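Only one protein chain is missing from this complex, and each of the others stays in its spot.
Chain nomenclature is as follows: A and B, assigned in order of appearance, with residue numbering initiated at 1 for each chain independently.
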Amino acid sequence: MFHKIINPLFENFNILFRSLSVLAKFQTSAKDIWKQCYEFGNRTFGIVALCVTFMGVILITEYSFHMKLVIGNDSMIPAFAMIMLARELAPIVTALLITSKMGASIAAELAAMKNSEQIDAYRLLGLNIVDLYVAPRLIASVFANVCLTVVALAITVIGAWASAVYFLNFSTGPFFHSLVVFLSPFDFILMVTKSASFAIVIPIISAYCGLEAKHGAEGVGEATTNAVVGNSITIIIIDFIITFLFSKFY
Amino acid sequence: MIRFKDVKKSFGTKEVLRGMSVEIKTGEVFFVLGCSGTGKSVMLKHLVGLLEPDSGEIWVDDDEISRFTEAQFENIRKKCGLVFQLPALVDSRNLYENLTLGIRQMPFAQQQIVIPKALQDVGMEKIFPEIFDRYPPSLSYGEQKRLALARTLLPDPEILLYDEPTTGLDNKNALLIHDLIKSISKHRNKTSIVVSHDMRNALATADRLAVVDAGRVIDLGTPDEIMASKVELTRSFLEDLRE
Partner (left out) sequence: MIAAQQFQFLTQIVKRMPLLWRERREFQLQFADVAIRSLSTTITAGIFTGAVLALQFHLQLKDFGAESVLGGLNTSGTIREVGPILIAFMLAGKVGAYTSAELGSMKVTDQIQAVRCLGIDPITFFVLPRFCAVALTAVLLLVFGLVISVLGGMVAVWGIADIHPDQYLLTISRFASNTSLILATTKSVVFGILMGLICCYNGYQTEGGTFGVGESVRKTAVQSMVAIVIADFAITSILETVFRWLGWS
């Protein structure tokens, strides 16, 4: 039990610190980083856009239902729904989608590289796979994830607005007015902090799982599965921790 | 009797079989040799309906199978048993379930008679008491290959197809497998088609050989004829032997 949790945790932090030190010393090529940003952002944008649109619509419908039940009036719904979206759902859903798409890819690629002994080959040439592979993806992940979350939020606003105006009898003016009044910088800070934190976690854990892959096709499958699962659980736990910490300062 | 008549097969833009024509007589041990990627495995897979040719005819005795449906292949598969290159044992099921995949309808009592016999044929009779407890990953690679052969033998097919049976095995095991192929073919009166790139063992085991290159048969004959062949590729295979 000790072995199963402490050792991986230690390894993960190892990868993290190594990547950070490489980045701090500017040893990664900017070209690599941009390429990874493009990969992350481009490949996940469509899916994120699709999912968050639906979420925006659903959330506002549900909030309307609940608010009417609890308070009897629903003029605050846009604001409250947006707050929930900004603080919780946008960061989590975006991060989970990135986990599936990019996290699994990273783990699978590294596992395949391990299988074909590429990683050892690099080591013999004096190159460390973490420097080459993980470091650019780390910073790209943070950058891309934050941008994607912001964009996702914007999309949910549009989706929610469309729902509110066409199905819930809101008018555009009051909708945006209540948004402006109730959304505070605090919500954005929370959102960005979460996105960034999740974004740091994803490449690290995925890389760890890929590098620890066992041999053969099953090993690759197992590594990819572990990456997706490990990321999901960690994201949700970190989400709770951040929310809890921030709520103390609210 | 098995006959390929001008069979063509492409995967996307990649042409693998380009007019493969060959005839294999009933009861003979027939080897197909060639470099990797020249369509040898593809040829075997056509015979059990895992692949469908783009054009040409394939005859298994009196049936022309190139346009057969999955249902029609049921009978052909009882006649032709394919031993895969990878052992392809089902990891999640025990050895008994693996062995009896082809003979599930057989009553248990009868299975208990034929299984030890098949295991004996492949030299693995010692494993019989453990077949309900052990799973494929606990066997060595050589043992897995032999068990896969036993599995294919149990439904008693008339025609045996071997896809690279000795690739990845050491010399001792390779020799063992080749002896098995020969003895099974003769004692049980079966036709055997072996895809291989082991020229040495092929010459020792086969009744006839074919050399395949670029999706076509370029040389054909008995071991003696092959050894005297003037075809360039055959000669290069034979040269490698001398080293």
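Quick notes on this structure:
We take it that a residue touches a chain if its C-beta (ideal position, glycine included) is under 8 Å from a C-beta of that chain, and two chains touch if they have at least 3 such contacts.
Treat the numbers as computed from the prediction; the structure is a model and nothing was measured.
When the full complex is taken into account, the listed residue touching the unshown chain is A:224, out of A:12, A:156, A:197 or A:224.
Screening A:15, A:33, A:83 or A:119 for touch with the missing chain picks out A:83. Per the touch definition above, the residue from A:33, A:104, A:119 or A:160 contacting the chain not shown is A:104. Listed residues A:50, A:127, A:165 or A:189: the one in touch with the omitted chain is A:50.
Within chain A, the residues in touch with the undisplayed chain are 47, 50-51, 54-55, 57-59, 61-62, 65-66, 69-71, 80, 83-84, 87-89, 92-93, 96-97, 99-101, 104-105, 107-109, 111-112, 115, 216-225, 228-229, 231-233, 236-237, 239-240, 243-244, 247, 250.
Those residues of chain B that touch the chain absent from the view are 48, 50, 74, 77-78, 81-82, 84-86, 88-93, 101-102, 104, 148, 151-152, 155.
We take it that only the chains that are shown with their structure count from here on.
Averaged C-alpha coordinates give centres for chain A and chain B that are 50 Å from one another.
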